[in-house]
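Structure first, then comments.
Omission of a single protein chain aside, the complex is shown with its protein chains in their original locations.
Here is chain A:
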Amino acid sequence: MQKTRYAAAAVAAVAALTLSACGGGDSAESEGGESGSAETVRIGIKFDQPGLGYDEGGSYSGFDVDVAKYVANELGYTEKQIEFVEAPSANRENLLSNSQVDMIFATYSITDTRKETVDFAGPYFVAGQDLLVPTDSDIAGPEDLEGKNLCSVTGSTSAQKIKDQYPGVQLVEQPGYAECVTAMGGGQIDAVTTDDIILAGLAAQESNAGKFKVVGNTFSEENYGVGLPKGSDMCEDINAAITKMIDDGAWEEAITSNTEGADYTFNAELNPPTPAPCA
């Protein structure tokens, strides 16, 4: 008898924990708006990508963040109503399909496989795979990498592209770009590869200022889109907001201010992009 009572209490305790875990999200949402009735918008961004989406102890900076703020503003949300959520690459589809975020601005390339599970607005930027090299390096493109040590992130599209197209390159895969850049600072790595704007953000970091340069010879096209849950009705409005941002100059200003000090110019042939029609 005693035993069953303990068991019942334990079950109840576990159930309570589970329930309160579910409730957490809701209460956070209702706290967000100042007026009480106003809703918040949850936007997924990277927290660890300087120049794009970067957590600076509670405040967020970067190009993705600036575009997200502009778009949210156009959709009728004030900055206080935005709740930024970390969206690591591998979790982006799940965050959207579980409705844990309303939209994602996180270096999210539009691809056909992804379109099967999520919708996209945009693109708001066309990035391309490029190389980051020490300032005094004479590497001018992927052809010069034969026999050199190149670093990229484990499992990334950039790493796969190198394996498929440049098999002569010695590829080192690290969990993050920061580790790659540290290793390049030590001299064992000759170049780091991923999308040009990510590289520019890394090079623009204070601790790296003046040490590295973006080669500026892109060899892929990545259309950064706004990730939306499947069947979302926000696509048209977001595209309108992106177009407006490009037209009034805020778009270009956001790029320049976030890559300052990196000696980087975006690919002007492909940028600024025209948002694709919504599905």
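Everything that follows uses one rule, which is that a residue touches a chain if its C-beta (ideal position, glycine included) is under 8 Å from a C-beta of that chain, and two chains touch if they have at least 3 such contacts; residues count from 1.
Definition applied: contacts and distances are computed from a predicted model.
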item	value
Absent chain [UniProt protein name; select from "Putative transcriptional regulator-like protein", "Menaquinol:cytochrome c reductase cytochrome b subunit", "ABC transporter permease" or "Na(+)/H(+) antiporter subunit A"]	"ABC transporter permease"
Contact residue for the chain not shown (choose from A:186, A:231 or A:249)	A:186
Touching the absent chain when the full complex is considered, from A:67, A:127, A:145 or A:159	A:159
Touch with the omitted chain, as defined above, among A:73, A:100 or A:117	A:117
Hidden-chain contact residue, picked from the options A:61, A:137, A:170 or A:205	A:170
Contact set of chain A toward the excluded chain (per top definition)	89-90, 92-94, 113-114, 116-117, 149, 154-157, 159-160, 170-175, 179, 182-183, 185-189
